[in-house]
Structures are given as C-alpha cells and as structure tokens.
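In this view, the complex is presented without one of its protein chains, the others remaining in place.
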Amino acid sequence: MPLEKVLSLHVPEPEVRPGGTPDFSNVPIPKAGSVPRPEVDVDPREIRDLAYSIIRVLNREGEAVGPWAGTLTDEELSEGLRHMMTLRAFDARMQMAQRQGKTSFYMQHMGEEAVSCAFRRALLPGDMNFPTYRQAGLLIAGGYPMVEMMNQIYSNERDPLKGRQLPVMYASKEHGFFSISGNLTTQYIQAVGWAMASAIRNDTKIAVGWVGDGATAESDFHAALVFASTYKAPVVLNIVNNQWAISTFQGIARGGSGTFAARGLGFGIPALRVDGNDYLAVHAVAKWATERARRNLGPTLIEHVTYRVGAHSTSDDPSAYRPKEESAAWPLGDPVLRLKNHLIVRGLWSEERHKQAEAEILDTVISAQKEAESHGTLHAGGKPSARDMFEGVYAEMPPHLRRQRQQAGV
Amino acid sequence: MPLEKVLSLHVPEPEVRPGGTPDFSNVPIPKAGSVPRPEVDVDPREIRDLAYSIIRVLNREGEAVGPWAGTLTDEELSEGLRHMMTLRAFDARMQMAQRQGKTSFYMQHMGEEAVSCAFRRALLPGDMNFPTYRQAGLLIAGGYPMVEMMNQIYSNERDPLKGRQLPVMYASKEHGFFSISGNLTTQYIQAVGWAMASAIRNDTKIAVGWVGDGATAESDFHAALVFASTYKAPVVLNIVNNQWAISTFQGIARGGSGTFAARGLGFGIPALRVDGNDYLAVHAVAKWATERARRNLGPTLIEHVTYRVGAHSTSDDPSAYRPKEESAAWPLGDPVLRLKNHLIVRGLWSEERHKQAEAEILDTVISAQKEAESHGTLHAGGKPSARDMFEGVYAEMPPHLRRQRQQAGV
Amino acid sequence: MPRKTMIEAIRDAMDVSMGKDDNVVVFGEDVGYFGGVFRCTQGLQQKYGVTRCFDAPISELGIVGAAIGMAAYGLRPCVEVQFADYVYPAYDQIVSEAARIRYRSNGEFTCPMVIRMPTGGGIFGGQTHSQSPEALFTHVSGLKVVVPSNPHDAKGLLIASIEDPDPVIFLEPKRLYNGPFDGHHERPVTPWSKHPLGEVPDGHYSTPLGKAEIRRQGADVTILAYGTMVYVAEAAAEETGIDAEIIDLRTLLPLDLDAIVASVKKTGRCVVVHEATLTSGFGAELAALVQQHCFYELEAPIARVTGWDTPYPHAQEWDYFPGPARVGQALRETMEA
Partner (left out) sequence: MPRKTMIEAIRDAMDVSMGKDDNVVVFGEDVGYFGGVFRCTQGLQQKYGVTRCFDAPISELGIVGAAIGMAAYGLRPCVEVQFADYVYPAYDQIVSEAARIRYRSNGEFTCPMVIRMPTGGGIFGGQTHSQSPEALFTHVSGLKVVVPSNPHDAKGLLIASIEDPDPVIFLEPKRLYNGPFDGHHERPVTPWSKHPLGEVPDGHYSTPLGKAEIRRQGADVTILAYGTMVYVAEAAAEETGIDAEIIDLRTLLPLDLDAIVASVKKTGRCVVVHEATLTSGFGAELAALVQQHCFYELEAPIARVTGWDTPYPHAQEWDYFPGPARVGQALRETMEA
C-alpha cells in the first residue's frame, strides 16, 4: 500500500467553458427505437440498464420508430405541437415584459417544452403535479387560462395569488398543479406523501413529482425515494436534467454516477432515461410510468435528458459560464422543430400551416397579455391590496395579525 | 389500463412478530469464500453484484477460505478475539451499572463486536472515525483507556466530557474518534467533509463514516453520498445493518431495494456487503476499502450484515416487538464464538485459554470499573461542577454567559 | 370521571379523532406496531389498521414532508417526532412549506396537520432528549404552537389541533407524562391519578387554541408559564408565600394577550418562566409584549427565569433546570424591586 502517495481533491469540471468549442461527442445517444419496452409490471431488477440508456422515438428522418412509438393520435400530436409553440410564445412575451419592467422576474422553458407538455397528456383529472418553476407546460397543455398565469406574473389586481408570490410560482388545485415553492426539492417528498394519501384512501389518483438535475442533491430527494420505495407509493418522480443548475453543470450534482436515473436503482425503483426533446418519447415513457402507478405497482423514476437553452432566469447571464454556441451543439435538437418535422414527414403539417399557427398563437398570447395588463402590472395599474398581505396566513386571522393590520391602517 | 382498480398502501412488515417462530430462510447467505475479490482500482460498474451478495471468510467448520482470507497474522487474530471479549465484558458491566442506578443510560454491542473491532485494525494513526453510539470497539481495539470510557459513562469528576454528554457519547481526537452526536446520521456528511479536507491539504489521512440501517433514511446520508461521489473523497462509509432500528425492522428503511449497500450504486460508489459477524471478513473488506481511499481512488460503501442481539438501549425492551428466539435463529452466528472456533481449529486457542482469557478480561474490566467509581458515579461521589456547565460553549466565555454564571452563584 | 396519565390522554385524543374522521392518520418513528417510545400511539395500529397508523423511516424531513403532501390531498396527519430535539431535519419543511402553503397559494392548498413532540428536560436525557425549541416555531408566521400542562388539556388541545385547519406544533412536556413534576426531583411525583387535572372526560371534547388558563389566582405578581414550569411556579409560590397569579399559556401562538395584560395590570409585576435557553427564548417575546402593554402599571422590571444559555447538560441537570428555588428567588426580587 503506497502510503507516501498523497491525496488530492477531485472537483468535476465541464468539458468546455466560455471560449472553448462545445463538444457533446462524449454523450452517448442510442439510436431511436433501439431501447426495448418492458411490460409495466416488470421486475425492476430486470431493467436496470434502462437507467443508463436513453429511450428515443423520433429518428433523424423525423420518423417515429421502435417499441415506444405509437402512443398518440394524429390530432394529439398536432395539438402537442401547438402546446409547445404556445409555451414558447408565452415565454418570449413574458421575458420581454420583464425586461420592460412590467414584473420583477421570469423563468422560461426554451428547449424543454416537450417535457412538461408531453407528460401532461398522460395524466387524468384529479392527478396532482408537484412541479418546479420550469413546468408551466403542465398548465398550458392542461388548458389553464394564460391570462391567469399572466395575472400572477404581473402581481396585478386579478392575481389569483394576491401578489404574495414571486412570478411563475403558480398554484391550481383544479388543474392538478401544486403550489410551487421557491425552496428547491421540498415538493418531491410532498408528492410522495400525496400519493400515499391517495393509496390510504383507496383512491385512483396518482401524484407526479418534478425536480431539476441540480436540485436532486437536496435532502428531500432522498426522503422522497426512501418513502416511495418503502410504501410503494403511486407516484412518478421526474428529474429534468437540462445539463445545468444555475452556473453549475450537472456533473457537480451527478458526481461519479453515470446518470441521475441511476439514483433510483439503490431503492429498487424502476428508473428510465428518456430523450426529453422528443415529444413522443416523453409521452410514451410517461404513459408507462403512470400506468405502473395506477395499477398500484409503485413508483417510477424518470430522467428527462434535455438542455436549458436560455438563461436560468431573468437574473442570469449564461455567457459567463458556458459557451454561447453550446445550445446549438446540443445533440438532441429542438423539441418543437423535431415534432414539427415529424408531422410534416407524416404529411400532417406544412411550413405554411406552421407559420399560420405561429401567427395565430402569437395573437392569442398577445390578446391574453393585453387583457392581463388591463388589470395592472407590477408597478402600474391595478394591484393587490395591502389588506391581502395580512389575509390567508391562517384560515382565521388571529388577534395579533388583526392588531398589526390596524396599525398598518389597512 | 384498468382504471377501476383502486390503490392501496403497502406497509412493510417483518417476517415474524412476538409469538411467531423466527425464520431467516429468506435471507440468502452465500458460501464462505464464494465471493471474488476485485482489485481495489476496479471500475465500480464491474462490481455492482457485490452490493447484493455477502463477503464471508469463516465457513461452518471455522476455516478461513476464499480470496478475502489471510489479511491478519495469528497474533492479530487472537488479539482481535480479546478485543471482542473485552467489549462484551465491558458492555455487561456497564449494563449492570446502569441497572444499579450508577448512570442514566447505556447502549451495548452484543452480537456486533466484530464490526468495529475488526475495522479498527485497518486504520492508521491520524485517520478519523465519525461513529455512532454502537462502535465502542473502535476505542477498545484502539487502546483507549476503559477507565476514561467509564468516567464518561458515570459523568463523574474525571469525565473527560465534564458531565455534559449522555453516556457513551465519547470523543477522542487522539484516538481518531469524533464526538458522537445524539442526532442520527449528522456525522456521515461530516466524515466526507473531513476526508475532503485531508485531500485539499494533500494529506494521507482518511475518514471513516458510520451509520445504522435505520439511520440511512436520514437526509445526511444522501448529502454524504452526493459529496463523496462528486469530490471522490477518501472516505469509507459504513452501514451497520443489525436488522433493527429501535422497534422498527430494517425493511422500513430499506424499502424495495434488495440491500442497503445498493444505495451506493446510484452514485457510482463501489458498494460491498460483508458478513458483519465474521471478524476476518470485516477486516478484509475494511482493508480493501481503506486502501482504495488511501490510493485516492475515492469512497467505498460497506454494508455490515449483523444482528442486534440486545435491546436497542437500556430504555428499550425488544420482547415487545420481536420474538425472544430471533437472535438465536440469526444465521450468521456469534462473532466471538466464530473467531474463537477458528483459532481453536487453527490450533491457536483452546477452551481453557478461552476461560482463562475471559477471567483475565473480567478482572481488567472490574478493576477499571473500581477505579472509575472511585471518582464517582452519576448520583454519588465526585461529579463535574456547575461551573463546567458554563464553560466551553465558546472558546471565550461571552459577557452574557458570565452574567448567568454569576447569577447561578458558581 | 376517569383519570388518565398525560400519555393516555394524548392517545385517547388520537383515538377519538381517528374514530371520528377517516382522514386522520398517525405515523412516525416506532409509532406503529410498537406504539411509540413513550407509548402514546399504543393500540392505534391494531384498532385502525396499518394504513392509518404506521411506522416511518427515520427521516423527520420525510415524515413531515409526506404529511404535508397528505394534508394537501385532504387527510389530517398527526405525526410524531420522537423527541423535539430531532425536529431540525424537518425544519425546512415546517418553516418553508407547512407554514406558508395556505398563504402562498391563496388557499388553493392548505396544510391541516399536527406535529407532536415530547419536549423539555428533567429525565437525565442530556442535550438530545431535553430541549425546548418552542421559540424556533413562534417566530414562524403560519404556525400554531401548543404546550399542554395536564391530561385534561392535553386531550382537548390535541383534538382541537387535529381539527384545526392550519399546521400545529404540539409540544408535550415529557416530564409531565406521568405526573405534575414541580422541579423537586428529590421527591416522588404525585401521579395524575391523584390530581384533579388528571380527570379526562371520555369521548370528544376540545379545548380552544389561543386561550390561556389561570392556574392560581393571586394579587402580588403574575407568573407567565407553560408546560412543566406551571408546577414549578406553583411550588415557588407556595414556598415563598408570595401571592402569585399563575397563568398557564397553553397556546404560545396565537397568544392570549388579553389574559396576560389583564393579570399584569392587576398585579403590577411579572415573572416569565421557561425551560428553554434565555436569549431569544419565548420569554423575550412575553417580556416585550408585557412592557409594551402594561408599561404604566409595571412596578418592577419583568424577570425571566429560564434554562441557561448552554446546551442542555447531562450531569448538571438540576443546576440547569430552572427549579422552584430559582423561580422563588426571582419572585422575591420582583416583589422587593
């Protein structure tokens, strides 16, 4: 044992930093259609390799191939494309609104639209998501009114959350969208608890947890996997690996394990990796996992492999920590383009229809924005009252808060 | 998808409860010597199966067999037996002392002596353990004075911890034994941090973390694995699976994963399972893992498969939640007996020598106890002062504490 | 009326609540088959089944986090943290989540849940079985904080907490589980079976949150106490012969300020007592409120008798615990001031 050898600390570094040339050649991308589709009641031990592969349906030619293909109708597919285009247009407008000072903060989805939009299609009324700030596609694809979202973003007089919450921290019970927390990962174990409750009441509803690659390092992630594994909770636990935390690349959270999906193996939880920029693949995997949950077969962990094209938030500038060209080099392409091409290849869509759809969608978004802005923006027009600030801390306002409200003269 | 099917909650239950007949036939026990010994620089991905097996050296006949045998000299082996016998005698006397009201609380190691006693042999001066309350073998086998341990247990005037800590919460920098916390698992990530520090300073010392099966559910466990995996910290992370938390069997913490060792796989950390009642096997695995750490190859996770023969603590009565006969049915036997038989088979030991050793050891323990008790016990004789209570909160006593000490009139 | 220990009363409260409402579930470390290390949940699993009362992994974060999800679903979880000293791993879920879900979602989601924990010292439990962390919760808007001092209140307050629409931190003074301990550790404790407050009505009743109770009428000085310190205060009043009015706060958040102010305006003097450490303890808030609302009636500075600002020691337990002697001393000083 060579004792004289001294130790040294290993600090993971991304392949490239600003100035360097992006290179994802080290990211192994299996051919579309190459990963088998097991039965949903498979023994988790038999599918460990799925945690190290990537399930893909759309190939380079834009065709849907392999055992995971064919879970969506033509109508559903073109609607899916509209959802993603809508989310992208929505993001663009709200980014701009923030730059114009109409609100304090915004977080967009550029490049990740397929993940939440496609997953939403596998859910049923009554199911509950425990999302992060980057799954607004669950609302868009679920038909939640865009105006409501904007009212929240603007903290205006119609804000369903009364101006109490940071922009994009939506909450809607009816739309199966749990109140977003600014504290990372807390929702993950809550999703498991909600699913346990559904099982305790012999209900049929399932829960869906969401977390980012960086946030898997938080403790709540462990609690979620422990409880899900022990009580076989009917929950789908999603990890959206968009390659970056804020300035921190995924290697810092992932460490020596090949993938984030692999985290599930130590708990006997089936773990699947999916091409997160492939609308069809995300939906197919979501269907598989939600069916497992509904059939009381227990939890599933899904790693969505995607890329955060934009800044982390409007407070962030990625050019400080990664090459501008990196997103262009990302090997899994753009989810909107890929679905668009698939529909064109299938003869269900065309460049003209696309332009037309883009225009229509922009109109809808803009008119929603106009309506929202007619109710005020963060610093102008109608706003929630100071009274609203004192309400809702408890079901009934206790004496000390009533005293304080009086003191505030509202 | 049969939607009418309703969900139900799965709550793991042990095979038997009081009244039932213990049955460990479902616990697969590989033959001694059957598990291969990889090189310490092996690619973790190639040894995943070691997380689902059990490394064993001593066979039924008491012979040391297989690739993991032969890491200890004859002298070391008989010394090891003495260590375990000493720990067992020490426990017996302190249990009795607690029943006699000489202290408030005690925790014994019955059945688990091999784990900490054998592991200690693989460590070098300067290495640091971050133990739980059930690794006193690290001190006994490390030559820490029993009298000091007893002074702490009695909270007497010579208590090295000045009466501030609950019995058995020892601390000794010189003996590489970090201050035990009453809060489970906090030490696990601290061990990783200590190891990172050693690596940062290009030192040669390594850290060793300890946790019980039940406590792996705590958040700190996750943090430890994340940091160890990311920074390739020179640390050995031990899980002592003695089958029980307090009244809770290991299935509640382990859930759907086959083993606790498997938790390491999701982090790319080599994970080994070892027969925790086999002194030779524990030492061999400890050597393997510590060498990996010293060669800067990173962390290792070890699950020690053993059984908690006694009560959780002097506040606990196991007959309320598990059959009395369960420990007798435990398939891995008694660590002291097994090493004793091995030495006898090897012609290095005999029943006579054993009786004689037992007597000698009992004498040493009793005389240490006499000396300790001459310095007081919890409710009688010399005790730490009330002044000691105010000291050491900070390096320098701040004004408010000085005021309070004066108020207390001490 | 039947007499019960505080443990039996607490168990009874959960039993009654589980019988009344299928949405009430109970879980925590060792609470299922075994019935809890203090036996507070004994028999509930047998009676209501393993899906209504079960053992949890050793993760306070997980226990509280899962309970929050269950509450959002519509259940009313009543979870146990084995000792208040072990609540910190769950602190983020309590402070950032449970306490704020109603507010941040404007009522779309709520968090009706109870977190029970044994609190306080006096059992030679050392620094990890003796803490009184109530002030770490009274600073958190959105929580309610309850500390019963006897079996009757324990049952009524726990039922009220389980039925409350918001998250409640329910601290059970473990030294009171079997009898009204007054700090005289050298004497045997009279069991609850011999104490009037050990009388616990059968069936459902609830004791309102936010209402204090006067345990001893008095004219000279007001003692603000809760939990074990109520009996220490009684002993100190007896032994000093000072005619103290002793208020058992019962709920710290929301606080029954009216009862406090009325009493101090009457007596003109105030002593605040608790086991927790002094600095930023709940006594600080009480003193700040009393001086604000009773400034012109106060004839002496408000005194605080508390645990010292050190971790809770093992051997020096009785030097640390604010017993009758220290409280009596403060009463005398306050009367002479």
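Each chain gets a letter, A, B and C, in the order it is written, and its residues are counted from 1.
The rule is simple: a residue touches a chain if its C-beta (ideal position, glycine included) is under 8 Å from a C-beta of that chain, and two chains touch if they have at least 3 such contacts.
Here the structure is a predicted model, which is why all the values come from computation and not from measurement.
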Q: Could you tell me which of the visible chains the hidden chain touches?
A: A, B, C
Q) Looking at B:A191, B:A253 or B:A372, which makes contact with the chain not pictured? A) B:A191
**Q.** Residue of C:T5, C:T110 or C:Q127 in touch with the missing chain, whole complex considered
**A.** C:Q127
Q) Touching the left-out chain: which of C:K20, C:R39, C:H139 or C:R332? A) C:H139
Q. With respect to the chain omitted from the figure, which of A:I55, A:L123 or A:A245 is a touching residue?
A. A:A245
Q | Hidden-chain contact residue, picked from the options A:L138, A:A217 or A:L332 | A | A:A217
Q. Hey, which chain B residues sit against the chain that's not shown?
A. 128, 130, 160-162, 164-165, 169, 171-173, 178-179, 181, 183, 186, 189-201, 207, 219-220, 222-224, 226-227, 230, 392-395, 398-400
**Q.** Interface with the undisplayed chain - residues on chain A
**A.** 8-9, 11, 13, 17, 104-105, 155, 159, 162-167, 169, 181-185, 214-215, 217-220, 245-248, 252-253, 255, 315, 320-321, 378, 383-384, 386, 388-390, 393, 400-401, 404, 408, 410
Q | Residues belonging to chain C that touch the chain removed from view | A | 85, 88-89, 91-92, 95-96, 99-100, 103-104, 127-128, 135-136, 138-139, 141-142, 253, 276-277, 279-285, 287-288, 291-293, 295, 298, 300-304, 309-311, 337
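By definition in this document, only the chains that are shown with their structure count from here on.
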Q) Which one of the chains is farthest from chain B, going by Cα centres? A) A
Q: Find the geometric centre of each of chain A and chain B from their Cα atoms only, then give the gap between the two centres in Å, rounded to an integer.
A: 42
Q. Residues of chain B touching 2+ other chains?
A. 8-9, 11, 217, 219-220, 252-253, 255
Q: Could you list which residues of chain C touch at least two other chains?
A: 51, 56-57, 59, 61-62, 89
